[in-house]
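Step one of this worksheet: look at the structure below.
A single protein chain has been removed from this complex, and every other one stays in its place.
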Amino acid sequence: MSNIVFSVIARDLKLAMRRQADIVSALFFFIIVVSLFPLGIGPELDLLRQLAPGVLWVAALLATMLSLPRLFADDHRDGTLEQLALSPHPLGLVVTGKVIAHWLVSGLPLALIAPVLGIQFDLSGEALLVLTGAILLGTPALSGIGAIGAALTLGLRGGGVLLSLLVLPLYIPVLIFGAGAVDATVSGLGGEGHLSLLAAMTIAAIGFAPWASAAALKIALE
Amino acid sequence: MNDRFNLYRFSSPATFYPLAGKMIPWFIAAGTLLGLVGLYIGMLVAPTDFQQGEGYRIIFIHVPTSWMSMFIYLVMAFWAAIGLAFNTRLSGMMAQALAPTGALMAFLSLWTGALWGKPMWGTWWVWDARLTSELILLFLYIGYMALVAAIDDARRADKAGGILLLVGVVNIPIIYFSVKWWNTLHQGSSVNLTKSSMAEIMLWGMLLMALAFWMYSIAVALARVRTIILERECHTDWVRAELTGGKS
Amino acid sequence: MIHWNSFSDFLAMGGYGLYVWGSFGVTALIMVIEPIAVARQRKTTIARLKRQLRAESRSTEA
């Protein structure tokens, strides 16, 4: 059973490595958006410290969104998606593999670069740690929920804009607790509660979202 | 045995179409009547609220529209579940017919909420859990309508929309509680939406208005679903007969 | 029974007139526009389907 998950992850990672430009451009998008905020708001450190969690998280949501339209579209266009749907395993497991691979190339790099960007906003060491942890814990849920939207909008005109319309409202809990964890740390309350809620959401999303996506993909393949 | 309780008969568009046509005038009549009595009680009879003055009368619209916006979404999700489970044609059409009305209810709830909030709280908008969830509900309605409109094949649109509705129904409570928790963690909000001393007469007015909105929504949705049925079933003989028979 | 002393009192709503009538007005407007829109859509749909039907019957006769 889990073999198929690993096969899909391995295949998608190999494909992503052959197309590194995509990963790099999403990462640069994240960096640029985050860096624009101090330029728009002004250099007062107190204000920046306060805004940092929200700014970083909103930018992370948008950067994750960038790669979502292609999550299934490439496989759909060249016929691979049909073959995946015909593999002798539940399609939900295949999608689980694709979601994990998506996180590895989109969410994980964001988490790794986030502390560096946090320094621009004068966050303390502890806050940087919590920020990294929150992005690590929260972005898998973004990939999972995003997969549902990507599957529902597969092959539609203007699918990219529609995808954001469907997915961004559903991202709100992740945004709230992700930014809240850092907020709570900055204000000295401790972000553990938020982090465990984020982890719960990620587990729920990874468990549930692939099956909803699989149902949506089957409709798209009819 | 009993024909009246045969669900399959009523889930067939050919039977439902004339039935809906017959029911619409009744719902319009009931809605108008309830609305007039509700307005009479709410606007003319009900006393002034000692805390909020006359401004509280907005709740006679605000509360019913908020209820309806949530209730319609639940009904749509119910139809979606039925449609995905039993592959019935009518359920997807019902969900689609309800969506615009639900979105309008959500909009009215936000609009009246803002007009209530400005004199009461001194601000048009507060990032309170209920308001935020209502806003997201409006986004979900718009997302559903956009998705259904973007898919050309009607059956596929029904199914994809159904999945989105079910995902949304799981998410609404999560969104509500996350916003609520987020809000209480920020400095204590001075907003208190509980209306402690609502006089009985006010409650009656509100209930009547809620029923009136309910009737209105049903009537509009039924009228809309009749058009959708005609469009979807236009290749069947009974729709052809309906169209050529001159009855419209 | 009636709570108001005069019609102008009723309109003023104890100083909340703008907000109360703003709410009721927009709601009434929407509840008028929506049924009209539904009825118009029904009319155009029926007209379109009838046209389609005529075109089909003509093509089968020919």
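Note that the chains take the letters A, B and C in the order they are written out, and that residue 1 is the start of every chain.
The rule is short, and it goes like this: contacts are C-beta pairs under 8 Å (C-beta built on N, C-alpha and C of every residue); 3 or more make two chains touch, one makes a residue touch a chain.
Operating definition for what follows: contacts and distances are computed from a predicted model.
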item: Listed names "Molybdopterin synthase sulfur carrier subunit", "Cytochrome c biogenesis heme-transporting ATPase CcmA", "Probable glycine dehydrogenase (decarboxylating) subunit 1" or "NADH-quinone oxidoreductase subunit M", with the criterion being the UniProt name of the chain not displayed; value: "Cytochrome c biogenesis heme-transporting ATPase CcmA"
item: Residue in contact with the excluded chain [from A:Val33, A:Leu62, A:Ala85 or A:Leu129]; value: A:Ala85
item: Hidden partner interface residues of chain A, rising order; value: 3-4, 7-8, 11, 14-15, 18-19, 77-80, 82-90, 94, 218, 221-222
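The working rule: only the chains that are shown with their structure count from here on.
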item: Touch-based graph of the chains, sorted into line, ring, star, complete or other; value: line
item: Chain centre separation in whole Å, for chain C relative to chain B (CA means); value: 16
item: Rounded Å distance between chain A and chain B, as computed from the means of their C-alpha atoms; value: 32
item: Where chain A and chain C are represented by their mean Cα positions, the distance between them in whole Å; value: 42
item: Sequence positions of chain A contacting 2 or more other chains; value: none
item: Junction residues of chain C - those touching two or more other chains; value: none
item: In the complex with chain A, residue positions of chain B that touch it; value: 84, 132, 136, 139-140, 142-143, 146-147, 150-151, 156, 159-160, 163-164, 166-168, 170-171, 174-175, 178-179, 181-182, 185
item: Of chain A, residues touching chain B in the complex; value: 148, 152-153, 156-159, 162, 165-166, 168-170, 172-173, 176-177, 180, 184, 189, 197, 201, 208, 212, 215-216, 219-220, 222
item: Of chain C, residues touching chain B in the complex; value: 1-4, 10, 13-16, 19-20, 22-24, 26-27, 30-31, 34-35, 38-39, 41-43, 45-46, 49-50, 52-53
